[in-house]
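All protein chains of the complex are present and in place, except for one that has been dropped.
Chain lettering (A and B) follows the sequence in which the chains are written, and residue indices restart at 1 in each chain.
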Amino acid sequence: MRSALVALLVLALLPLALSAMDQGFYVGFASRVLIYAIAATSLNLVLGYGGMVSFGHAAFVGTGAYVSSIALAEGLTSAWVGWPLAVMASALLAWGIGAVSLRTRGVYFIMITLAFAQMMFYLVNSMKAYGGDEGLTLPHRAELGLGLELGNDLVFYYVVLLVLALTLGGLHRLANSRFGRVVAAIRENEPRAEAIGYPVHRFRLACFVIAGAFGGLAGVLLASHGKYVNPGALHWLQSGTLMVMVVLGGVGRLWGGVVGAAALLGLEHLVADYPVGWLVQIAPNYQQHANLGVGVVLLVIVLFAPRGIVGLVTRTRNART
Amino acid sequence: MLELERLSKHFGGVLASDGVTLAVAQGQVHALIGPNGAGKTTLIGQIVGRLKPDAGRIRFLGRDITHLPQHERVHAGLACSHQITSLFASFTVLDSLALAVQARSGSSFSFWRPVGTEMALVDQARGLAHEIGLHERLDTPAAALAHGEQRVLEVGLALATNPKFLLLDEPMAGMGPEEAERLMVLLEGLRARVTMLLVEHDMDAVFRLADRVSVLVGGRIIASGAPHEVRQDPAVTVAYLGDERAAADR
Partner (left out) sequence: MSLILFAEQALNGLQFGLMLFLLAAGLTLVFGIMDMINLAHGSLYMVGAFMAASLVKTTGSFWLGALLAVPATALLGVLLEVSVLRTLYARDHLSQVLATFALILIINELTRIAWGSDATLAMPASLAGPVELLPGLYYPAYRLLIIGVGAAVALLLFLLVTRTRVGMWVRAGASNREMALAMGVNIKVLFTLVFGVGTALCAVAGALLGPMLAVQVGMGENILILSFVVIVIGGIGSIRGALVGALVVGVADTFGRALLPLLFGLVLPPQFASAAGLALASVMIYLIMALVLFYRPQGLFPARG
């Protein structure tokens, strides 16, 4: 608990440190990392805690992004209206997709979540009224009232940080609650959970919906951040990216989503913007093929370090004590 | 209390249950014996709802539960322990028992309050751990328990759901004599409040605990009655000996 508060404190002080170092523009990047952290954490709930390999999570993130953007485009400028609407839309979508998909298992389930998410991608892509494949650009961010101007990047950062803190706090409480225990039990031994009296399907669906709702919330912030949304947000490669973040950070670990998002986005940024001298000598345009590195790193992790970064850290810590 | 009416189930070409009719009265301990492959586990599976019978009916406390989903049968008061140990590997003994108790005490759609603060649950789980003899292993994960302890926890999970009727599928399988004795004492102590259907190979246990014995061979009940009657029934001896002789021939 204490380390969690320290981490949040560091994140809270980050923008002040950045502006002191004259790197104020990084606040936007930091916001983006935190938003992806929320998205990855929401996937972690369903993947790590729930044990459901859902490959269509981007659909919920994207739905949150689109519904909140459409609300804004149609004149609903208050965040208190647009944002909850978007989260509910994502939750509803998760309920629909979950109700059908969770009747299946294993390989089927993975493929079906993937297919439904792609269906949403094509659906959104065909909505010419809202930009179609070019996406939707927004003139400004939603209005929060309370004397807070979301258009200010610093204010936006703190709003995102607050949402992240609430998400992590919520996940922590959930994991230790009655519901969390049942979900963990179902993940470990589904038939036995059914045999002691739990309606497994209902719990799985609830977990799926909650994760979808939080994913939608992340999507809302994502669209708000860039004031832009396009169908790519729902593409299954995005679902894959979120999965990579969760696994990189640590599946089923509370901070797995945060660590994974920071690691992946940080790495991407470093590779793209800071050419390494000797690498340029061997392969002059290596930066354009950054995905190759991501792929290799991911493959290595899956084959040799499946517990992710958090897992490695805790293992070394435990080994030392 | 429990009535099976012409229960039938086949897997592909094999008839695992062939018109099984059986009745267990309240307060009884009813033993189900039979050679390997007779279909005992399949029968238990149908009673608890893990398997769907192809024909026949199951009545519990007068209610037709043939199409009731497994988790709802638990709430009706039916619980089982499995032949092959099936536990929650990373859950400690205390947490496992608390989880089972939780299933029947209020809604589990509670997302905020830590389970650890629910004293009623925790106390009940602790009490159960004492009853089954695992009170010194409360914080041990299920996967780290010895085989005998795991079998005991297996029974404990079923007990934790506060059942009226307990189905035990070879609870003493793989246990040493001391552990088996401890379990036997536990089961004897349960007689007052739980009706039991016990599948066992251990004949000592059967004759010590059972009020009635039924013999299942090839998916059919070939004999049913008081223990000493069944012991002397020639058809039963043939069924067992025949099985042994066939095994010797192979």
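Operating definition for what follows: a residue touches a chain if its C-beta (ideal position, glycine included) is under 8 Å from a C-beta of that chain, and two chains touch if they have at least 3 such contacts.
Treat the numbers as computed from the prediction; the structure is a model and nothing was measured.
For the chain that is not shown, the touched chains among those present are A, taking the whole complex.
When the whole complex is considered, the residue among A:36, A:55 or A:208 that touches the unshown chain is A:55. With the whole complex as reference, residues 47, 53, 55, 100-101, 103-104, 106-108, 110-112, 114-116, 118-119, 122-123, 125-129, 236-237, 240, 243-244, 247, 251, 289, 291-292, 294-296, 298-299, 302-303, 306 of chain A touch the missing chain.
By our rule, only the chains that are shown with their structure count from here on.
Here the spacing of chain A and chain B, counted between their Cα centres, is 44 Å.
If you check the complex, the residues on chain B that touch chain A are 48, 50, 69-72, 74-75, 79-80, 82, 86-91, 95, 98-100, 102-104, 107-116, 118, 157-158, 160-161. Residues 173-174, 176-182, 184-185, 188-189, 191-200, 203, 206 of chain A are the ones touching chain B in the complex.
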